[in-house]
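Every protein chain of the complex appears in place save one, which is left out.
The chains carry the letters A, B and C, assigned in the order they are written, with residues numbered from 1 in each.
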Amino acid sequence: MARIRFDNVTKYYGNVLAVDKLNLDIRDKEFVVLLGPSGCGKTTTLNMIAGLEELSEGDIWFDDEIVNFMPPHKRDVAMVFQSYALYPHKSVYENIAFGLAMRKYPKAEIDKRVRDAAARLHIDHLLDRRPNQLSGGQRQRVALGRAMVRQPAVFLMDEPLSNLDAALRVSMRAEIKELHQTMQTTFVYVTHDQAEALTLADRIVVMKDGIVQQLGAPDEIYEQPRNMFVASFLGNPPINYLEGELVASNGRMAFRRGGLTLSLNSEASAKLSGQEERKAILGIRPEDVDDRNEPVEGGAIHGHVNFVMPIGSDQFLNMKLEGEELFFRVGKETRHRNGEEVTLAANLDRLHLFDPETEKSLLWD
Amino acid sequence: MTRLLPARLADALARRFNYDTRSAMLFIAPVMTVLAVVAVFPIAYSLYLSFFKLKLTRPHRVPFVWFDNYIDLLGDGLFWSSVGRTVYFSVISVTAIAVLAMLIALLLNETFRGRRILSAILLIPWAIPTVANGLMWKWIYDSGYGALNGLLLQLGWIDKYLIWLGDPDKTIPLIANAFVWKEVPLATILILVTMKSIPADLYRAAKVDGANVMQRFVHITLPSLKPGFALVAIYETMMAIRHFDLFFILTEGGPGEASHVSAWHVYAETFRNLSFGTGSALAYMMAIVTFVLAYFIIRTLGRRI
Amino acid sequence: MSTKPAGYRYRERPRLPDLAYKLAIFAASVVLLTYVLAPFAWLVSSSFQTEAEIVSVPPHWIPHEPTLENFEAIFFYDQEEVTYESRSKADPASGGYIPSTAKSLLPAMWNSFKVAIAVVILNLLVGVPAAYAMAKIRFKGRNASVYTILTTRVIPDIALVVPFFLVIKNLGLLDSLWALILTYLAITVPFTVFILVGYFESLPDDLDKAARIDGCSRFQTLTRVFLPLAVPSLVAVILFTFLTSWNEFLLALMFTQTQAAQTLPIIVASFTSDFTISFSFINAAGVVAVIPPVIVAIMFERYIVSGLTAGAVKG
Partner (left out) sequence: MKYGRVRKFARREFLKYSAAAATVGAISQGFGGAARAAGDPVNFYAWSAAVDQVKSHVAAFEASTGIKVAYSNNPWAQYREAAITKFVGNAPLDMLWVSDSWLPEWAEAGWIKPVDDFDFLMKYNSDAETFCTDSMTYKGQQYGLTYYTDFMGFMCDEVTLNNAGIGKKPETWDEVTEQALKIKAKGTSEYPVMLALAQESWLIEFMAAMVYSNGGSFTDGNGNALMHHKDDGAVKALQWIVDAVHKHKIVSPGSVETGELTGLKAFASGNHAFALLPKYRMRMLNDPAQSQIAGRCKQILMPRGSGPKGSHATVGWMRFHGMTSYARADKQRAENAARLIEWFGGKADGEYKFQKILFTDIGAGFGVKPLFKDPEVRATYSSYTDINVIEQQQGLARKKDVVTPWFGEWMETNGAAWQKAVLQQSSVEDALKASAEKWDELKKENS
């Protein structure tokens, strides 16, 4: 049972601002991912939940208690570290059991939990080993197990997968997801990997320079980025940007840059009506086009293919248009080749527009 | 529950004395208590003395003279030459100690039969009481019937007995040698301990990358030893700068003024001349220099220690 | 980060440099051993010689007429009160050159031992928590405390002798072992803290965090996680403090007067009176004095080698 509330939480290191006026309400049993580049304050935030970092201002609430000054060992939280932080002098068994032992659980209970966890993580054959006799993947599982057995009110993970190789990482994601299902407790998960965030999270908190950029469900974050940072931080290859201006063309608002004109869908143009001549940046995700070779009303993107990158399922086009290089993803029906001219149809419902100054989205707030 | 303190104040207090700070204070309290009881007064007291023209043979004339003692010293030629000798002594000693200690540590870091016995043996010089050590060397160096002359002669490296401590050019190096001989074991332990904290994976990785032993030494061992060297540098510098016993036992500052180092100067001022004021002043100058050195070493080599 | 199975080792073909290295190691060890052992060997050899023999030119590396008189004087003596009849006329200029303080050597050694042990234990009790706090807890005045501790050790002892004496006198500890225990604690603990801070800092912070999240108070974190890992540095501290106490002369000289409190170095020094000096005897004393520390060293040495930290973090 744990709902975590940040109430105007600010954290300074010396006079360096790490987290600025953070307001965040994590629901019980929710899986929240803190996403952002390194130094964005996500780990600090996690540590403040754990009690490992002292907050400079504001309050953190666990349910209806302020825990600002409650030391970690008094909080019912468990944590998985990027470095695993296993106790080198303890066996795997002792490592996993330690947290329970410290909380004076009866021997039998400890043993049961440890063995269950070990079985679940397929490390039951390693229980007598010392950490330095384990592979990285195994250590990672031990670290997970150590946190699992605690069955804590809050389950914290600090980039737990970033030291694993690609294959392992993907499979572990699934396990963590499943873990959350079964454990029925609040998860807070820190990562800089947008894919992880999108797959795991109920809600994602995108942070930058200690400030929350956007908070919402994965799809929302992905499809309605509030600003250019969020837009470009999620999605791979990243969203394309084109600077241009808003114009009115046959009763609708449209984005124009040189020869390229993309007219906005009804709600967007309604929102922006009367803002002709306004400078704007167009954001369009690589996958939001579609190549058929007949022109589309108000959605035609015509350009010159620099090169083609097939990726099996589909192909990427690196295109030159209006002096910018853009990336698009298209199906494999028509084979494109380097140097040819193509026309793609933009998915007009999925265009993003941003203010060049504030970088804020013109469409969603 | 009822708050006895006004909320804001209580909150401020809680922030100031949070759990970590409290435990830290609790953990540091014992050391600080010990130092407060034993160490603080002497330090303050000798600072206090350093501001008086205190000459014990004139108990009734003890004027407060501000920094005169310090100024007088700065004007004293013997003071400066003694500083020079101290620097000379400290530099050669600390360097020798660091190098030897590292070599021995490397040796003990290998695994071979009899390593444990060897490491116990290598501790022996450390275990000989300073006085015995001093007298031992005094008598080894003796130019009349000392073992050093005897040995060198039998090896045919010299054709007649030489003067050792009696030769002003040799005095300080010889004393340094006696000092180094006794100090090396501690330095070795410190470096060895640091060596042991280097994760083996590092070496394995390096080997995989095909680094040969020399490269491994230069690129892994040496850098990882920095904290160890920091400890050794700090401790041995302190010890060398203040070292007194061997000078007292071996030469009493002689021959001439060949071994009249700063520590000896302090002694002479304090106990020979009974001018405690000057002695304390000099001690304080040495203290400041030592502190600056240590600070510098910590900043460059150590993490924080 | 590798995922190789546990216990996997890359095949290590000895390359030429490595062989050269081994040779160098061997050569070095021989040289170093001679440097360290030669003087001590001479110390031992001469302790079996008579005072008349050790002054012979050239020196007798092997005693020509080995004698045990020095050691006998140390180990076998009668404790009865000294009267005109029982007084040893051997002091100092006649007979076997045995200083009559010889019989005080063993009691003094026992004193030294008691002091050393006490200083070691107190150092650990007092130094370990402080070092942990300074290494792993972020609190105001952390650096300040480090440098405060440093400050207490930069003043030459010779200048502190008199003030120290005043302190001890006012604590009413003159001529008691506590005088030595207390002062030695004060002069060793700063460096104890330095050694430990250095080592604790080399241990990953995440271990600290993990432990606290696992439910350890700061104190438990220290005892359950850091102490076991710090063993090598603890050994260093033990040896350092033991031997410093074992060696210390100046303060012991000032604070002690009677056999109740006099330590080994004082007695050894007392073998040089204004009438005589007995090198052979002092050397014998030196040899005896070495034994306890070396035993201590052998007891603890193995733990230095136990490098546990490997595998604490990452792969």
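Operating definition for what follows: contacts are C-beta pairs under 8 Å (C-beta built on N, C-alpha and C of every residue); 3 or more make two chains touch, one makes a residue touch a chain.
These numbers come from a predicted model, not from an experiment.
Residue-wise, the contact with the chain that is not shown comes from B:256, picked out of B:156, B:210 or B:256.
On the side of subunit C, the interface with the absent chain consists of residues 51-52, 55-57, 81-89, 91-97, 99-101, 161-162, 165-166, 169, 171-179, 182, 253-254, 257-258, 260-261, 266, 269-277, using the contact rule stated above.
The chain not shown here touches subunit B at positions 1, 3-5, 10-11, 13-14, 17, 22, 25-26, 29-30, 33, 56-59, 139, 141-145, 160, 163-168, 248-249, 251-257, 260, 268, 271-275.
Definition applied: only the chains that are shown with their structure count from here on.
Note on connectivity: the fewest steps through touching chains from subunit A to subunit C is 1. Of all chain pairs, the one linked by the most C-beta contacts is B-C. Comparing the centres of all chains, each the average of its CA atoms, the largest separation from subunit B belongs to A. The mean-CA centres of subunit B and subunit C are about 15 angstrom from one another, to the nearest whole unit.
Within subunit C, the positions touching two or more other chains are listed as 217-218, 309-312, 314-315.
Each of the following residues of subunit A touches two or more other chains: 71. Within the complex formed with subunit C, the residues of subunit A that make contact are 47, 50-52, 71-73, 77-79, 81-89, 98-99, 102-103, 129-139, 146, 150, 156, 163-165, 168. Here subunit B touches subunit C in the complex through residues 19-21, 23-28, 30-32, 34-35, 37-43, 45-46, 100, 103-104, 106-107, 110, 116, 118-133, 135-137, 139-140, 144-145, 147, 150-151, 153-154, 181, 184, 186, 189-190, 192-194, 196-201, 204, 207-208, 212-214, 227-228, 230-231, 234-235, 238, 241-242, 244-245, 262-263, 266-267, 270-271, 276, 279-280, 282-284, 286-288, 290-291, 294-295, 302-305, going by the rule given at the top.
Those residues of subunit A whose C-beta lies close enough to touch subunit B in the complex are 54, 68-71.
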